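Dumping the structure here so I can ask a few things about it.
Up next is subunit A:
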Amino acid sequence: GSPGQPGAPAADGGTGGATGGSGAAYKVGLVYSKSGPLASYGAQYRQGLTAGIDYATKGTGAVAGHTIQITEQDDAGDPAKAVASATDLIGQGNTIIAGSTSSGVALQVAPLAKDNKVLFISGPAAADAVTGANRYTFRSGRQTYQDVATAGSILGDVKGKKVTVLAQDSAFGKANVAAVTAVLGAKGATVSSVEVPAAATDLTPFATKVKGAAPDLLFVAWAGANATAMWTTLGQQGVFDSTKVVTGLDIKATHPLFGEVATKINFLSHFFEGAADNAAYQALDAGLKKQGATVDLFTNDGFVAGQMIVHALEAGGGDVEKMVTSLEGWKFDGPKGSLEIRAEDHALLQPMFTATLKDGANVVPQLVDTLGADVVAPPVTPFK
Partner candidate 1 sequence: MISAEAVGWKVGGAHILDDVSLTVGAGELLGIIGPNGAGKSSFVNILSGVTRPSSGRITLQDRDVTGSSATRRARMGLARSFQTSALFDGLSAGENVRLAVQAAGTAPFSPFRAAGSATSTVIESLLTRVRMPGRVRTLARDLSHGDRRKLELAMALASEPAVLLLDEPMAGVSAEDVDGLTEIIGEVRDSGVAVAMVEHHMHVVLGLADRVAVLHHGQLLAVGVPTEVTADERVQQAYLGEAL
Partner candidate 2 sequence: MSDLVLLLATGLGLGALYFIAASGLSLIYGLMGVLNFAHGAFMTAGAYAAWLTMGALPADWPVVGRLIVGIVAAVCVGALVGLVVEVVLIRPLYRHHIQQVLVTVGLSLAGVAAAQGIWGADPRAIDKPAWMSGTTDVLGARLPNDRFVYVLVAGLLFGGLLALLHLTRLGLVIRAGVENRTMVEALGINVHRTFTVVFALGGAAAGLAGVLYSQYAGAVSPAQGGSLLIFAFIVVVIGGMGSLTGTAVAAVAVGLVQQLANYYAASGVGDLSVVLLLAVVLLLRPTSLKGATA
Partner candidate 3 sequence: MTEQSPSTRSATESPPVLELDDVHVRYGGSHILQGVSFDVPATGVTALLGRNGVGKTTTLKAIIGLAPRAGRIRLQGREIQSMTTARIVRGGIGYVPEDREVFGGLTVDENLRLVAPDEGVEAPVVGRLFPDLVARRGQRAGTLSGGQQQMVSLARVLLRENALLLIDEPTKGLAPKLVTEVADVLAEVARTTPVLLVEQNLPLVRRIADRVVVLDAGQVVHRGAAAELVADVDLTRELLGVSMRREGAA
């Protein structure tokens, strides 16, 4: 006889029971970096997620009697692998996909969510384009726009001031330049940029250019390697003598890397240990301690993802459309403070922080200011 439907499970029942009867587990798939360059972000995210689900389910790990069954896949930072993993997870019947440590992964997985009608909750990926990607895509972390808006606040009134952005010549850097131009330019600042090609080894020419521009505020958007060399060079060429310097605060492990200039930098921060204090924060802290970890930048994103997953399951069971609707417009308290999922584009409205690094061998961030979610809210980008 002719073969059955391609891709169909064996006719005689088999193992397929993905969804269905009461008591069956809710299946959540995670695609994130367990290895590769972003492995430490991934680890923090995963720890936060455990704490978050624990907190939201009050320690039961179950929603209305259904346990939450998490299947993890490592994308090693490679979007191609992430797509394969997500396909696999969706094929296995996971109706919620979460993770995406890097923006590349988030932007490649988001269309899959729409194609296959599953819920996708993006993780630490900061790209603005994740917001408003499609109806099925949400985010549990902050986006670049919010970072930049926070930096702007550090300068106070920027009208007539000169702002220079020192950024890597990459999508991440360009997004920052664009955001600074949009946010601070709109407030009357003159924004220029110095873009550093990825292949540049010695940063002296760029430091010289920055020095030559003599800006009032220098915004540094830098991710990854040779950060220390960059800061050292800026220091050597005397940039700090005349200019206020702002940059984003990365995970703890990077704090010693600012070298001698650490105390001269103003930091904007998404989240750090001691940035906020509320029930959710304490739950995060306690949950992490249980796992032998401590609060750090992306533990928040995992925790919030956990909260969102549980909320969606509570409201929608396995039904994706219901879950989506339940999340839209949802207001809740996360470790950072009160959060809101904006219905129009699924932006996660959230407070942001500014900080400095304390001197000494143990460079510890100190909170300077907390900015309300509305102050740093990105403009609405409706779904395409």
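As a convention for this text, a contact is a pair of C-beta atoms (placed from the backbone, for glycine too) under 8 Å apart; a residue touches a chain by one contact, two chains touch by 3 or more; residues count from 1.
The candidates were selected such that all candidates are chains of the complex that A comes from, given by their letters.
Predicted, not measured: the structure shown is a model, and the values here were computed from it.
Per the touch definition at the top, the candidate among 1, 2 or 3 touching subunit A in this complex is 2. Across the complex, candidate 2 is touched by residues 35-40, 169, 195-202, 204-206, 208-209, 212, 225-229, 231-233, 236-238, 251, 253-254, 256-257, 259-260 of subunit A.
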